[in-house]
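Sharing a structure, written as structure tokens. Questions coming.
The complex appears here minus one protein chain, its other protein chains still in place.
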Amino acid sequence: MAETAASKARGAAPTSVAAPGSGTPAARAGAPQVDRPVKIIGIVCNWCSYAGADTAGVGRFKQPANVRLLRVPCTGRIDPLFVLKAFEKGADGVLISGCHPGDCHYSEGNYYARRKFELLERMLHYLGIPKERFKWTWVSASEGQRWQQVVTDFVAGVEKLGPREGRAL
Amino acid sequence: MTIKYLAQDQLAAFLAHLAERARVVAPISEDGVVLFRNWEPGRQVDLEVLLAKQAPKEFMFPQTEEYLKFSYRMDTPVVDESAPPAGASDDGQVEAALPHEVIEVQAENAAPAQIIFGLRPCDARGFVQMDQVFGGYGGFYFDPLYNAKREATTLLAVTCRDPRSTCFCTAIGGCPAGHEGVDALFTQVDGGFTVEPLTEKGEAATDFAALRDASEGEAAEAAEVKVQATTRVDVPFEIDGVRDNLKANFEGTSWQDLCLRCISCGTCTYVCPSCYCFSVNDSLVETKGERYRVWDNCFNPTYTLETSGHNPREKKVNRFRNRFSHKFWYYQDKYDSLLCSGCGRCIMHCPTRIDIREVLRVMGAPAGVPEAAGAASNSAELPATDGKEA
Amino acid sequence: MRIGVFVCHCGTNIAATVDVADVAQRALSLKDVVHAENIMYTCAEPGQAAIQTAIREKKLDRVVVAACSPHMHEVTFRRCVESGGLNPYLFEMANIREHCSWIHTDIPVATDKAWDIVRMAVAKARQLEPLYANEVEVNKDVLVIGGGVAGIQAALDMADAGLMVTIVEKETTIGGVMAKLDKTFPTIDCSACILTPRMVDCAQHENIELMAYSEIDKVTGYVGNFTVDIRKKASKVDWTKCIGCEICVQKCPSKAPDSFNVGLAPTKAIYIPFPQAVPKRAAIQTEYCRWFTQGKCRVCERVCPAGAIDYEQQDEIVQKQFGAIVVATGLDTFPWEERYHEYGSGKIPDVISGIQYERMLNASGPFGGHVRRLSNGEEPRTVVFIQCVGSRDESVGRPYCSSVCCMYTAKQSLLTKDHCGMDTEVFVFYIDIRATGKGYEEFIKRVQTEFGVKYIRGRVSKLYEENGKVMVRGSDTLLGQQVEIAADLVVLASGITAVEGAAELAQKLNISYDEFGFFKEGHPKLRPVETNTAGIFLAGACQAPKDIPATVAQASGTASKVIGLLAKDKLKTSPMIAVVDQNRCVSCWKCIEVCPFSAPERQQTRSGEEKSHVIETVCQGCGVCVATCPVNCISLKGFPTDALLDQIEELLLA
Partner (left out) sequence: MSRQDEIRELARVALSTGRVDYFIGWREAYNPSEVVPAFVDEPDSVDQLVWNDLCAHNLTTFLKRKMNDRPNAKVGICVKGCDSRTLVALMQENLVDRERLYVVGVPCDGLVDRRKLEKEFSDEIIDITTSNGTVSVTTHQGLTRDFPKADYLLAACGWCRYKNAVYADDVAGPPAEEADRHAKPVWTDVEAFEALSDGERDAMLEEIFATCIRCFACINVCPVCYCWDQCVNRSRRPELVSQKVDAKGNLVFQMVHMLHVAGRCPSCGACDRACPVEIPLSLLHRKMNKEIYDMFEFEPGAKLDEMPVFQCFKIEDAFGD
């Protein structure tokens, strides 16, 4: 299969935006290694994890400064495509967090969400995005320390890999 | 002009010579799939497969093409201190005192020289037909992006020695050795090519030491090849009257039957040498944006979708009818040209093998011809041979 | 579009780590931003005035405030921009305090992050549109879950205000923990004497319906319109006939553990918890009943003068509508037997818990108010109290203070002297004495001086039996020496825990709870009796450990909140809900399948097609349908997909 896939690979139309070569490992090896803080987007549910991050703030639980939060009412509202979009636009990592199963403010949202995220996570990795760059988890409104832990660990994982440059997604 | 000759073993050298002054594009086979790609020394040109999957259209008319970049700057006007302070009462003054957007635009239209080698006369003819719409024919819009590339491009076509069963160029005034749009015509003969420069561009491109004048024998062989090829091209329908008949059959019920298996994708239009439709998009993030165009096609349900939500071609059959009527009727009325060069790519690559020849046989025939009935139109082309068992 | 950006110093809370002036300055470079300033306290009067002035003078049509968490002040600022003349939903908040200044130290780094947060907020603001609240009819009935003193107080206050109140109590009688207590500190007045009249008031109040021996099965709906399934548990006694004469209890041949008396003495399979029970009705604990376990007996049926016994009776589900819900499920005491093996794991008969001691002291208790050693029935001469059992003890997962043990221990030690004579030796092992209430400290002093109760500062490391005594080995950290006391009775001040099943109930109600199972208030200071779910309120120890005065005070506070809420005939619902663009709907009905509230429905359009339509008042705005709709034709007002995508792109802008 791999061979077939590889042999399928054809340079794109030279004048079209899909510049050929940009995707070849060779070209990437040549790509300059940039040195900048990693950019991580966190998509969090308003009732649990957003409030959990607040709790962490109130408790002055220090965290790395690489995460920017996108507030949504419920993890059930998160379209997996948001994550693809984020990576396409150059996010170095995406973190999703919501209410623990059973605690959803809307009672069921996170049950649907976790099925989607599980598939998404598996597909993302398959698309060449290392596991360290995507995490979804649960942090409740009272778990300020857990939030600190989750953020600290995730950022550390992404920093180990550094910024993502010139990737297919 | 005199007919020249290029030995097969000199082809690489010739292309290398061209590659020094321009980008050279040629049909290249990658894993059995032939596409027009950048040619570099060492790459094999594939002239055995008659037609590359896609016409070389994208080199004149890229699928995605940028018009311009634009950006916003917030500009805070200097308020005249001497003037009385702006009260909420004085709207104009408040307006004036507020920061305003200033839009900056940069557009560039780079068109480096390029030479397309190994396209077929039908491919070249496709450009000629497209020239009408992009070239401002009849006082319509002149497209700078297209024409800059067109200007900078030389077309070195190769005669079709062995036309496919799906070819029908001759039926619509074309020819396997046609000259329309061709700068120089190469014809494969024993041991090499005869080369006929047809334009100044062609002259310039073929001005190369390895090209010698063709012998009479070679010239004669080339002529024979052309005749043979031309006679081998099928003439599946009579073009005369097609325009009028399409018009007459506009409400014909057979459109319904013909489009039943159409899945309304854009494949036929994207592989077509002459389909030219595109849509324009703006993208803006914060203060930086760009305007670009991408190929569009009349099978796209949103192609004619109006802001009101109304869609005059909401149904598949409307869109289906449009493609053929446009190619053989509307375009002719507006630009005095067909919009088809008979390459047959739409037939070969259509996921359900919709057959433009069948459509023209049925809808291009005088109204009320018995063929124009669904089941009948099926059997009309049902081969004698019976189905085979699995 | 004209956006105004207001960056708050919050005193030094933000300004100490974020260069707010710089952020405001940079904001002016953003598209559509025509005004930006930094303000000392944006939420204060001058700050709000500045916003309103800018709206007026700069003709702002969007406002972004970079300050604290929206959970803190979103409402405040929505109101502010509204009175400034803007639609309140044309406002967006950038959280640069909790999510930035408070968790970072490096000023440039924090400033850059704040800048990103502001950019994202502006990007969202561009996509905001004016929204208008819907109004729904309000059901004026209130459900009170839990019939302890908190529930009773709240119910009476609300009923007096004219609201119809239903109290759902899981036991066969209301009264809760307070009904088990003997006396209450610091006044030493009789618990029952205070509580039982209130219990009777509940029973007799024309606006109160008592549903004892019932539990909550299912809760659906939303503020103003909750639908609740209440399970009336089968008591096997027809309460419409039972007169509470207790003959059945006397004649019943099968013994059963007595939860009301915390296992001090057995009760009968058919029982009434205590004489003043309300309602005073009998119930059969089938697992101990001879008829249900062995298929013979039926004594109670024979002796019952009212013919109330009904062995066939089954659980019954009653569905009721309410406009608001008060959760007052109270507390459990810490199950010390499971965690304190050094105290004998409950195997030493003369080591008992504080609540058991209350029943022992109580005149209507199993021992008629006489203090007895369970080992030999003799009156103890030496009694040792140990505080902080299941409180302030990380090792058993209870880091918090139960806030009542110091006081009830003092009370119990005083009562010990009172019941067993002043010559009884009474020791109290404590860590700290917490006596913060009115008259509390004085009470402790009285107990120590007037009653001579000996307080020893230190923990008890071990309890063990030795020739008929309970040996108490501990340390006196003040004298810095080991102490060993031979006690006749040891009373453990077992702390307060959340009630069993608190998490499950929270999940039914969609309210949050902490790691210990206490329900989470909307805000510790600003919304102490609300939950984050509109229309659901808290009262009493289910929110956090409290003593009776605090509980009653909170219950009345809760009642006033509910009365205020239900004073309106119509409620404004949040306009941040899902709306279907029917032109784009492909009628796949996935939205209907996934909605937890059944808000989407099929609707005939003018063209006769069926398209999805979201019922405004039912939609709670979770957005599950939005993420499910394959064509993205459902928009969640306030969180439109456009806005979220723009925020992502804005942030990742190279």
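All chains are identified by letter, namely A, B and C, in their written order; residue positions are counted from 1 within each chain.
In this section, contacts are C-beta pairs under 8 Å (C-beta built on N, C-alpha and C of every residue); 3 or more make two chains touch, one makes a residue touch a chain.
As the structure is a prediction and not an experimental result, all values here were calculated from the model.
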In the intact complex, which of the depicted chains does the undisplayed chain touch? A, B, C
Out of B:Q10, B:N38 or B:Q63, the sole contact with the unshown chain comes from B:Q63
Taking the full complex into account, find the residue in C:D189, C:E342 or C:E593 that is in contact with the omitted chain. C:E593
Selected residue (touches chain absent from view) among B:D123, B:E180, B:E196 or B:D257: B:D257
Even though one chain is not shown, subunit A touches it at residues 1-2, 4-6, 8-12, 16-20, 22-25, 28, 79-81, 84-85, 88, 101-102, 108, 111-112, 114-120, 122-123, 125-130, 136-138, 167-169
Sites on subunit B contacted by the missing partner chain, in the whole complex: 31-33, 35, 46, 48-50, 53-54, 63-64, 162, 164-166, 256-257, 260-261, 263-267, 269-271, 279, 281, 283, 292, 294-295, 297, 300-302, 305, 311, 314-317, 347, 349, 351-353, 355, 357-358, 374-375, 378-379, 381-383, 385-390
Which residues does subunit C use to touch the chain missing from this display? 584, 586-590, 593-594, 628, 630-633, 640-642, 645
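Following the convention adopted for this analysis, only the chains that are shown with their structure count from here on.
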Gap in Å, rounded to a whole number, between the CA centres of subunit C and subunit A: 35
Subunit A to subunit B: how many Å between their CA centres? 41
Subunit C: positions in contact with at least two other chains: 649
Shared-contact residues (touching 2 or more other chains) in subunit B: none
Report the residues of subunit B in contact with subunit C in the complex, numbered from low to high. 72, 74, 76, 86, 88, 94, 98-99, 101, 285-288, 309
Contact residues on subunit A for subunit C in the complex? 39, 41, 47-48, 50-51, 53-54, 56-58, 60-63, 65, 68-74, 76-79, 82, 85-86, 89-91, 102-109, 112-113, 116, 140-143, 148
Can you list the subunit C residues touching subunit B in their complex? 2, 28-34, 56-59, 119, 123, 583, 646, 649-650, 653
